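Quick one: this structure, given as structure tokens, is what I'll be asking you about.
Heads up, one of the protein chains got dropped from this complex, but the rest are sitting where they should.
And then chain A:
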Amino acid sequence: MTIVTGKTEARARLQPGWSGVLRKIWEHRADYAYVLPAIIVMLIVIAYPIYYTIELSFFNTPPGLQLRDKNFIGVDNYTAILTSEVFWMVTWNTLIWTLASTFFSFVLGFATALALHRDFTGRGVLRAILIIPWVISAVAASYIWKWIYHSDFGIIGAVLVGLGLADRPPNFIDSVSTVLPSLIVVNIWREFPFAMIMMMAGLQTVPDQLLRAAKVDGANAWQRFWHVTFPHLRNVSTVTILLLAVANFNSFIIPWIMTGGGPSNASHIWITHIYELAFGRQRWGVASAYSVLLFLILMTLGYFYVRALSGNERKDGSA
């Protein structure tokens, strides 16, 4: 029989190097065996493409050659990207797209969630209607919005001209200055229901007795919201914002279908630009370098997302 003292336990905990790690793995071998198939699948479908993309980012892939005939060029793809005007334009577009879409989707979603948190007749129906933009196909939505915005015979233009509010239909997606805001509106329309659902779920966790107590103490509606409701929603808000930011950074369908990144690259964001570089221009090397940079950014966002989730768990555990 082994007697485990406080000292030996501490030693085992502090045991440095591989032997300790291997011993732990051995002790948990059954657990590892259960997750092994999933790990193998993940290595094939995630780890290998990531490795190959990183490798490809150091090669030149001229459009007249097959991919296997690529030439090693070191970090030239990264240099070419960082010194190209298009990169900075596309990065600026991506920042505007991501920040504006995330901010407005969240604010609108939160406001709607607050409105729907109250009990009123038809709340269920309204909630169902508001979720529609999020559940319909992004492809279908993009085509519908393309027609709504159409610069010659779009619905908005026809209404404005019909009401005498404009001489000719406004130019939404055929102008370099209006195309990105117009696409952001579509994206917000599609995404705010997600924020709404998340925040509605969060609102249900706010203890009612705290709100009542604050009311008894003379707190007005704004004070109750700011000092009671909002602090309780901090974690769910962080997670929602991070998820929206990652999704927006990765957005492809709406800008690609509605404008293809045009006109004059004015609505190209990173993902659409990467797609065009890879599949339209066959610059697999440059597109891979872009993807590696995007991967690093998303990993950073992912880190904060996991941290936010872990924070939630710790809080939940200590409560």
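In this section, contacts are C-beta pairs under 8 Å (C-beta built on N, C-alpha and C of every residue); 3 or more make two chains touch, one makes a residue touch a chain; residues count from 1.
Methods note: contacts and distances are computed from a predicted model.
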Out of "Sugar ABC transporter substrate-binding protein", "4Fe-4S dicluster domain-containing protein", "BlaI/MecI/CopY family transcriptional regulator" or "Anti-anti-sigma factor", what name does the UniProt record list for the absent chain?
"Sugar ABC transporter substrate-binding protein"
Of A:66, A:121, A:137 or A:209, the residue in touch with the unshown chain
A:66
Using the document's definition of touch, tell me which of A:117, A:150, A:215 or A:232 contacts the absent chain.
A:150
Where the unshown chain meets chain A, residue by residue:
60, 62-67, 73, 76-77, 80, 146, 150-153, 169, 171, 173-176, 258-266, 276, 279-283, 285-286
